[in-house]
Structures are given as C-alpha cells and as structure tokens.
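Below is one structure, written out as structure tokens; comments come after it.
The complex appears here minus one protein chain, its other protein chains still in place.
Take a look at subunit A:
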Amino acid sequence: MRVVVDLNRCQGYAQCCYAAPEHFVLRGHEILFYDPAPPDAKRGEIARAVQACPVRAISAEGLDAPERPEAGAAS
C-alpha cells in the first residue's frame, strides 16, 4: 500500500511510531522517516497510525479518509 506524510504538518509527536513501529521511525529530535510502501498485510497497523496522528499528517491509499473515525477499527 502507499503512504505519504505531510512533513510540513508533522510535529514529530511520534504517535505513528508507536502504532506502526516498523514503518514510522523518529530520528534525531524530530525527523520522521516513514515507509511509503508498506506491505498490504500491514493495513491495520497503518490505519492505526493514520488515526493516531494528532495533526492528521498521514495519508494512506485504500483507507477511509482519516476524518472518519471508524477507519482505524478495521485490521
């Protein structure tokens, strides 16, 4: 699946890193390094990361729009 993070918006809060630690990593003080092409099998984890981000910086294809809370429930 495909993921992109708006790194202007990202505040380095690292919630995504707890939700999907293999695909989002915080480096240094506030550099987010993320996997733009995680495997489809990780859809649930990625959906949780999208939901966890307090500034809604993460977009992922094939998930419901992040403003719909039920998107994170499926895994």
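Heads up, the rule we're going with is that contacts are C-beta pairs under 8 Å (C-beta built on N, C-alpha and C of every residue); 3 or more make two chains touch, one makes a residue touch a chain; residues count from 1.
Just so we're on the same page, contacts and distances are computed from a predicted model.
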| item | value |
| --- | --- |
| Protein name, per the UniProt record, of whichever chain is missing from view ("Ubiquinol-cytochrome c reductase iron-sulfur subunit", "NAD(P)/FAD-dependent oxidoreductase", "Sulfate adenylyltransferase subunit 1" or "AttH domain-containing protein") | "NAD(P)/FAD-dependent oxidoreductase" |
| Residues from subunit A at the interface with the omitted partner, ascending | 1-4, 6-8, 10-12, 27-31, 33, 35-37, 59-62, 65 |
